Structure formats: structure tokens, C-alpha cells
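Sending over a structure as C-alpha cells; questions will come in a sec.
Not every chain of the complex is shown here; the ones you see sit where they belong.
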Amino acid sequence: MLEVTNIAKEFPTRTGTARVVDDVSFTVGEREFFTIVGPSGAGKTTVLRCLTGLAKPTEGSVRFNGKEVTGPPPEFAVVFQDYARSLMAWFTVRRNVELPLRNLGLSAAERRQRVDTALAQVGLAEAGSKYPWQLSGGMQQRVAIARAIAYRPQVLIMDEPFASVDAQTRADLEDLLLRVRDETDLALVFVTHDVDEAVYLSDRVAILSRSPSRIDEIVPIDLPAERDQIGTKELPEFARLRAHVFSRIRVMVNSTEPASAH
Amino acid sequence: ACGGPELTKSADGRTALRVGIIPTIDAAPLYLGVSEGIFAKHGLDVSVHVADSGAALIPAAIKQENQIGYANVISDFQAAEQGLDIKLIHNCCGTGSDPAKDVSRVLVKPDGPIRSVDDLAHANLAVNSLHNIGEVSIKMALEKRGVDVSGIRFTPMPYSDMNDALKRGDVDAIWQVEPNVQAALAAGFTPLISNFVEARPEATLGYYLTSGAFAKQNPEVVKAFSDALDEANRFATEHPDKAREAVVTNLKFNPEIVSTANLPTYPQGLDRASAQEYATYAVRFGAVEKAPNLDELFWSGPGN
Amino acid sequence: MTAVHAARTARPGWQLAAGTVVILLVLEEVLTRTGVLPADYFPPVSQIGAALLPELAGAQLWTQVGQTLQGWFVALLLATALAVPLGLLLGTVWWVRGLTRPIVEFLRPVPSVALIPLVVLALGTGKQSELFLATFAAFWQLLVATTAGAGAVDRVTAETARCYGLTRVQTLRWVALPSALPYLMTGIRVASATSLILVVTTEILIGVPGLGAQISLTRAGGSPDLMYAYIIVTGLLGWLINIGLTAGERRLLHWDAANRDDANRDAANRGSR
Amino acid sequence: MNRRTLSALLGVVGAVATVAIWWLATENSTSVYFPPLSRILETAWEHWLSAEGRADIAASIGNLLSGLAIGVVLGIVVGVALGQVPLLHRALSPSIEFVRAIPATALLPFAMMLFGLGTEMKVFLIALGCVWPVLLNALDGTRSLEPTLRDTASVYGITGVRRQLNIVLPSAAPRIASGIRVAIPLSLILTVTSEMVGSHQGIGFVIVDAQNTFRITDMWSGVLLLGVLGFALTWLFGLAEKLLLPWEKRAERAL
């Protein structure tokens, strides 16, 4: 459904260009939960930006249902890493969530209902009339998630969407995503730094090398389709996959960069 | 301007006429003509429209927004020279022959650098606008007194700021017209010359004008206006107190100052002789490049 | 929330402001009375006040105020209605901005005062001319403000709009316009004074009825007291208008960092420590 | 070809098209008030390139630049100060709004009283007019300083001049720049106004004199010159902005 073929991305710098993404290819199938992990600064956000058509890859192409992606397709929803800035300070939380629904040809009642549901799902049923800047960091992030869910996209692209929420809420939101995927045939492209989360949620996990990044490995997660926070995480296969992904990231981080050298 | 807007008639069949004027004592007959019913008698329903800048009055007349406008004789020449289609239709105001009664003075500070008329030859002199009637008439008056005018420097500023500028010494002398002359005298300044009278006694200094197109299309209206003004001007001349009162009520002039101010003359008809003389000097002093064709500039009556 | 709170915080400021004004007025009185400032052409406030009082009682002053206010309002409204959509367009569509930039930059410094004869010829000496000149002057200022504001949209916010398929018009209305609003409101306060100034100036120069015409008449008539009285009325008008605009701005921009009550109160606490 | 050159090229196209339309529309004009562009250009060429014309331009530009510079500096300083001291803001704002609403023409006598007729008076008037857009923008820009940034500054004890230069000014800079963009043409307009009184020289003097003597073509040529100057000044300011605010280029226009 979504095909990323040999994309590379360069940024202009004072002295020439910096190659940030070198060569990344993968495909994401229908209903697939595809996760990208990798060291900080690897180029995950950059890849996502190319994927959505927000940035144009310097080389390579992105195709969605066979068509070249040149701008964000209406079937996509995105939760940005910089969630605070993606909320509009001039609208209430409700209005922020409702805004994208306006083009979907829904009645006002349907819109209201979708917004209510999504806000309740992320645990913000009572914050609807507040403004984003009156919310805590984690609450803002959940507003961004609610907005994406209420939109009911075909492809949901999330860049570290749970970075600012507590462990329990995070678990709840993870399960929410899985449930939504099952109910609405959603495909997900997900970026996270939490290896447990990556393994727990995904069908496949792609490990990105340090920038200029390539795909180090795409790990298929052969866990039972039905996941649950306690059971799944206790499986030996889970532990194995987790350890494997973690060790790959460690290798990537330590490869050349003197992280925390002193 | 072709055609121009249709004239409207008021309920009692009088022709509505907007007349543009600048806020000076010169406007008194116009107001008296309205208040004394003189215009009404001539079938005209005149409304007076005041503008600070002469630059706006002539375009307004050309557009026939104000069917009648006012400009002083030099401005009239300048407009005509630039090809603006105006016709002078009646004397507005002028000067008599008694220097003491002139509406215009050149004044200096008693303790300033300029003590005599001869000193003016190298003065920095404030006028309301350059290349205009103040400059021309002052030079005329001084030349007639045998003063070399080539070294005078003129500085433009609003009348209302002149007294102050003179007091501070920004300028050496100022050219004031009534009612500001009274205020200048009250401030203790010394008058040196009465430049209008000295330039040419019994001269017409400003004319009512209209656009050539209007004059052509509505000769009888122009005639009626001209006739009415004969009467209004006569009335104003005969009733100077009423003339003073008219500008106090209509233009908010300070009654104290107006009460002592000299009034201009409000001459009859359409005087060409003085215009001829002014034209000669206007060319000489560079206010216009060549003398205007007065035959074209002056309205020659409804017969034409 | 905002209104109640504004009322609460406005009170001490009001006294302070009044105090400052009184001090300035007394200062002027003293300076002119003692002759430091020349009193005959710059009269002491008490004298101006004495000239103003009878005018305040009469109907004429209020008619003039009404006419000037009307001119100000219509011109500002027209300028806003024209400049905001155009500014949003220029701020968000780079090639339109490129195409028009030289023309815009060329037209902006054209002084309204120089246009007066042309405008009189084209539009006459009535209210239309006044409106045209005031709108013309205010328009460019608002255009610059809106263009700059629309260009200052946060990148992530703009990308959010794109991702969720907001149409061009929706993006202009819900993203570009609110982002530009802080700039725009400043622009409106700048343009409001410009509009008022031009209305009064055209009234002075071409005699459109209003406060300016009165200033011109009283100046020509040699009554500086009255002239300054009218100038002061003009200034007061500007001040009152600004109070209204500021109040409106606080409501419209209650979400802007400048007006977030709590943040400001905390900042003020810190400032006064 | 990158967007910037393309944009500049488009600008040339737009300008040429406008000039062409103006040219064609007025080519056969007989109206005294709307002379053919060809004649305006001819007059402009003759007058402004003559020694006298160049002296006029030089006189005006000198006043204009001094007035603008004073206005901008004063506007930034006062605006930034008022933006951070709410008490000061509340105390002074009525007086400021009062002065702001008074037309420059009405302030002329006051300016003359303070400075006489010379250059100072003109510079004063220009500065007084230019200061407002800059001041208000600086004030509002300062007031809406990003709260997190404000907190960062106070946590790390970045105060005083350092705070002003490193935090407040840069974050208010885009707004201040937009205020200066408004102030530039204003300075030209005020140059004209200030030269209406007591001048013998300057672009404004030429325009007003031409207007008073109905030399409309000369007046147009002056207006044309103002346009050219305004464009040049804004362009120069754009260059300066690019040098002074290099981080602004990140806003590679989001929409």
C-alpha cells in the first residue's frame, strides 16, 4: 500500500549539503503496524516527513496505492513529534480536534460525537473547552492523538506520540491504538524510542542506522496477533525480540559517535 | 472636462450652486449674498464650501463639484498656463488706494535686523506660498520704491505660524494678510510696507472662477451669479460691520481681531486692467513663464 | 474570564494613567504661564479648556466629532476589508508576493497629501475623497502587517493543516489569519491613527466637514485657543479609539502569550520582586 | 532556479507589466492632471538628474535618513521598555495615544516652536511620525515573548542588557521589522509634509510647489521619485534584515 523506495534526503548547509538520510526502502501493508526505531538524530522524523509528502526526498520515491506522494494525501493523519506546536493556540481543545473533520462531509452531530469519543478515549473528556496552553505537556500530546484518531485515517503516522505521558496512560493508549487498528483497518507508521513499546505494538520493526541513515534491519515481530500488556510481555519471544532490537540500537548509537564521551 | 454634472434645482426653482472659497475675509460678500437673500433674488441657491488649500479649489471647479471657485490672480495665471480650462467670472476682492487701509503688510521685529524698507533687499521673508501673490506684490511694491529685489529670500509657511517665526528670528520679515495683520501689530511688530496698495492701487487681487465648460453650458447661471455678486459686493462695501459679522459667524474668526481688521475692497464687475499689470510682473518675477491670454482667461459675458 | 480579569487589573493602571496625564497638563500650564513656552501661540491648558468648554456644551462640536469619527471608521473598515485578504494571500503564496512586491513597495510611499488635487478631480471635495485618502494610507500599513503575520505561521502548525487536508481557504481562515492576528492587531492600531490623521488632514485641506475643517477655520481666524481645543479633541478621540481597540484586542487575542493572564501575573510578580 | 530568484524575476515581470499598462493607458491622455507616463518620465529625468534636482534629493534623503533612524531607535528602545514594564506602559499609554492621533500638520507649529525652521524641525517631524509603528510593534512583540523563553532567561539569570540583546530583541525582531517596513514609506511621506513649511529645497518642496503652481507633471515626477526611493529603501532594508536576522530564513515559508 505504502512503498518507500530508495529515498535519500539532503539538507543545504553552509559548506554544501548534508546527507541525512542515505538510502531507505520499505513497504507498509494494509492494517500493518510498522515501527521505526533508531538513535536520536538518525533521521526518523525526516523519513516520516518524506513519507507524508511534507518534504521532498532528494532521491527515491514514495508511493501510496501506486500513486506518487507529492503532498499529504487526505487519507493520512499525522501526530507530530513537536506536538505542542501542532496545536492551534487560538482554538479550544474541541475545536482543535474537530477542525480536520470539517472536510469529511459529516453532520455537526456526527462531528461532535467523534470529537467526544476521541477525547474520552485519550482521557481528556473534561478538557474540551480548555485552550492547549492551559494543558500539561502530556495532555497536549493526547489532544494531538485524539485529533488523529477522530479523523479516522487510512494511514496513521505517529512520531513518538507517547513521549510525554505516564506509564499507565501510555499502556492504555497503546492498547487504544491496537483496538482502533483492528476496528478500522488502519495502517500505522510509528516512531518510538521505547523498545518494549515497539516490539509490543508492531508487526515489523525497522531499525535505522545513524545518520546518514540506512535501514539496518527490519525485524518481523512474530508474536500472536492478540497482544496484551501482561501476557505478551511475558513471552520469551518478546524478551528475545526486545533484546535483539535493543542491542542493534546500542550498536548504532555507539558505532562512531562518542556519545557521553568525557 | 466634458459635460459635467447636471445642475440641480431647489424646491422653489432656484439653481443650486456650490461655491468654493478659502477661509479669509474675502469671503464676506459670499456669505452676505446668502444671508441677505441676494443670490436667492437672482434665482440661485448658493452653498459655500470652504477649503484650506487653493490646490483643491481649482480641480473642484474643473470637475464642477463646486461650480464656482476662487483663486487669487497669480494662481489663476498659473493654472491657465498649465492648460487648466478656467474662466474668471467676477472680481472677488481687491485693494483700495490708501496704504493705511491695505489688508496686507510686510512686518518686521522692531529690534530685528531689518529696520527700513531698503533693508528688505536682503531679507528672509515669510510668505504663505512661494511664487505667488505675496512674492509678486512685494517685489512690485519694492521695485516701485526703487529697492533691488533680486536678493530677497522667500520662505513659505502658514500665516498662523509667521508671527512666531518672526519673534524667534527664523525669518527677518513676514508678509501677513488680515486678520492676522492685527494680531501681528498687537504682538508689537512694525509694518514696513503695504504691499498690495503700493504694488498697484485699486487692483483686483482675486477672482471667482468656473470651468470653461461650465461657463459655456450655463452662461445664464454665470451671469446670474455675476449680477448677484455685484449686489453682494456693493452690500458688503456699504455694510462693513455686517461683512465682519459674516466671517465671525461663518468662519469662526476671532471677533476682537476682526473688529479692527482692514477690509479688502469688494469691486464690481470684472477688472482686467490690474490683471494686465500683475501679468507683466508675474512673468518678470518668474511666477509664470509667459503672460496669459487675458481674452481667453476672462469670461466675456453670456453673449459669447 | 478575560473581561473580569481585565477589569480587575485595569483599575490601578487607570489611576496611574490619569495621574500622569494630570502631571503633564500641570507641567504645560506652568511652562506657558512662566513664559518658558510662548503662551500667545501655545496657550496654557486652562485657556484651551476655557475655549473648549462652551464648545462642549454646543451641538456643533459633537456633529464635527461624529463626522470625523465616521470618516475614520469607514476608512479603517475599508482598509481592513481590503488589506487582510490580500495580505493573507501575499503572506502565503510566494509567487503572488513576488509578482506584486515592486508595485506594492512603489505605491506605499506615495504621499496622500500630494494626491489631493488628483483625488479632488476624480472624486470631488466630499466625503469620498476623505475616505479614499484615509483608506489609501491605512491600507498599506495593514497590508504590511498582515503579510508579515501570515508569513510568520509556525511551520509545524502549517504542516498540521496540510496533513489534515484543510483547503486553502480553511488554512487562510483558521491558521494563517489567527497566526497573523497579533501582527494585524498592532497594524490596526497603527493604521487607526493614520486613518484618523488623514481624515483630519483632508478635512483641513479640502474642507470636508469635521474636526479638521474646524482646525483650519480657527487657525485662519486667529483663535489659537480654539484651534488647540480642536486639536486636543482630535487627540482625545485617538486616545478613546485606542482604548476600544485595546479592549477588542484583548478579547480577540486572549490566547496570545501577551494576554495569557496567569503568565502575565506571574511575570509581573517576578518583575516587582 | 531557486524560489528567491524566481520571485525576483516575477517582480520584474509585474513591474514591467504595470509600467506598460500605465504607459498605454495614459499615452494619449490630454488631461492636465493625468499626463502621459512618457512625459512624466521625461520631466523626471530632466529635473531630478540636474544639479538642482540632485541637491533636492540629497537634502531630503539626509533629513529622511536621520529622522527614520531616530524614529526607529527610539521606537525600539521605548517599545521594548514599555513592553516589559507594565506599570510604565499603563502610565504613559494615554499620553502616547493622544500625541499619536494628532496630525503632523497640526504639530508643525509645535515643532517650529521647539526647533525653528531648520533641519532639526524636519528631522523631528519625520522621527515623530516614524516612531509609532516601530514602537507599537516592538511593544507588542515584547509582550508576546514566548513564555518558555522568558522562563529560561530568568532561570539562567540572563538579565539586564544581556537579556534585552539576546532574548527580547531577537524574538521581537520579526515584528519590529514589520514596523520598520511601515515606517519607511511613512518617512518619505513625512519628508514631504515637513518640507511644506520653511523650505527652499527638497523633494517635498518640489512636489508642493508644483502642486501650488499647477505643474502637475512635475508633481507626478516627484511622486514617481518617491516611489523609486521607497522601493530602494525597502529593498536595502530587506538586505539588512537578511544580514541581521539570519535565523529568519528557517521560516522557509511554511504555507
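Think of it as A, B, C and D in the order they're written, each chain with its own count starting at 1.
Just so we're on the same page, a contact is a pair of C-beta atoms (placed from the backbone, for glycine too) under 8 Å apart; a residue touches a chain by one contact, two chains touch by 3 or more.
If you're wondering where the values come from, they're calculated on a predicted model, not measured in any experiment.
S.K.: Which formula, in the displayed labels, states the number of copies of each chain in the whole complex?
M.R.: Formula for all protein chains in this file: A x2, B x1, C x1, D x1.
Operating definition for what follows: only the chains that are shown with their structure count from here on.
S.K.: Farthest chain from chain B, going by the mean of C-alpha atoms per chain?
M.R.: A
S.K.: Just list the two chains that share the greatest number of C-beta contact pairs.
M.R.: C-D
S.K.: Centroid from C-alpha atoms only, then distance chain A to chain D, rounded to Å. What do you get?
M.R.: Each chain's C-alpha centroid was found; their separation is 48 Å.
S.K.: For chain C and chain D, what's the span in angstrom between their mean Cα positions?
M.R.: One centre to the other, that is 17 Å.
S.K.: Could you pull out the residues of chain C that touch at least 2 other chains?
M.R.: Expected reply: 38, 41, 116-118, 121, 154-155, 157, 159, 175, 204, 256, 260.
S.K.: Enumerate the residues of chain B that touch no fewer than two other chains.
M.R.: 55, 58-59, 158, 160-161, 164
S.K.: Dump the list of chain pairs that touch, please.
M.R.: Chains touch in the following pairs: A-C, B-C, B-D, C-D.
S.K.: For the complex, which residues does chain A have touching chain C?
M.R.: 52, 54, 71-72, 74, 76-78, 80, 82, 85-91, 99-100, 102-103, 131, 133, 147, 151
S.K.: Which residues, counting only chain B, touch chain C once they are in their complex?
M.R.: Touching chain C from chain B are residues 20, 22-24, 49-53, 55-56, 58-60, 62-63, 65-66, 158-161, 163-164, 167, 179-180, 182-183, 187, 247, 251-254, 257-258.
S.K.: Where on chain C is chain D touching in the complex?
M.R.: Within the complex, chain C touches chain D at residues 12-14, 16-21, 24, 37-38, 41-42, 91-92, 94-95, 97-103, 105-118, 121, 137, 140-141, 144-145, 148-155, 157-159, 161, 171, 175-176, 182-183, 185-187, 189-190, 193, 196-198, 200-201, 204, 212, 215, 231, 234-239, 241-243, 256-258, 260, 263-264, 267-268, 270-271.
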